[in-house]
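Every protein chain but one is kept in place in this view of the complex.
Let's look at chain A:
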């Protein structure tokens, strides 16, 4: 059975100029122990579809779907109290800006222990022991000392490690990583990706990687969903996506990589990919 099943997801935002459709009929499945990458440019709805699945969108968003289930349980019809028991425990998320997603007013130790207290109900000594274990697992040196530090005392890469530690604190079945390495240097990016892949394999988590970096996709994913303007353009396993992309948009995206440049000019997406009129009408 699929871990997360999304069928025909539509997300609309109420704006001053009428409803704006950010996600338009997206379907996807994530299986246990699978790494799914969602690729797209800004505005393609890749983050919004995941936020919708977790119920984290503001009230201005209208979310409808034929099916939106996690582990067989319907996420849409669930009360928010019930959902809170799942979010952060069985499904957890890592965000793009590691420094901004931690609370600057509290020590990182407090923030990780908060999760352990709410979801697992551990006592004080148990929380501290588990927090140290988690910091060790994500490769933070001198974990007992580090628990007392504030986010501003740590580097961006270390903050992302703390975020990952918080996200895996309750052994989630599904981890959603929203551009986890975009704000980091390449050498740190490599370390964080290696860490995520190791944890995914060790814990047998499902992992959704939201990214716009084709290199990150190539290095991590089993299966890939390509999104454009809120629509799913293509879904394929990673090898066939890079070897023989079916959709014109994917082909244009791959051709625009400077790695694949032949000759002096880079082909741009607007030259290679003409937005189908049917899509334009539907998406606006």
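One rule holds in what follows: a contact is a pair of C-beta atoms (placed from the backbone, for glycine too) under 8 Å apart; a residue touches a chain by one contact, two chains touch by 3 or more; residues count from 1.
The rule is simple: contacts and distances are computed from a predicted model.
Of the names listed as "Protein translocase subunit SecD", "Radical SAM superfamily enzyme, MoaA/NifB/PqqE/SkfB family", "Multicomponent Na+:H+ antiporter subunit A" or "Peptide ABC transporter ATP-binding protein", the one that matches the UniProt record for the absent chain is "Peptide ABC transporter ATP-binding protein". Although one chain is not drawn, the whole complex shows that of A:14, A:64 or A:268 it is A:268 that touches it.
Considering A:41, A:66 or A:82, the position touching the chain not shown turns out to be A:41 (whole complex). Interface with the hidden chain, as seen from chain A, comprises residues 41-42, 156, 185-190, 193, 201, 212-219, 238-239, 242-243, 252-254, 256-261, 264-270.
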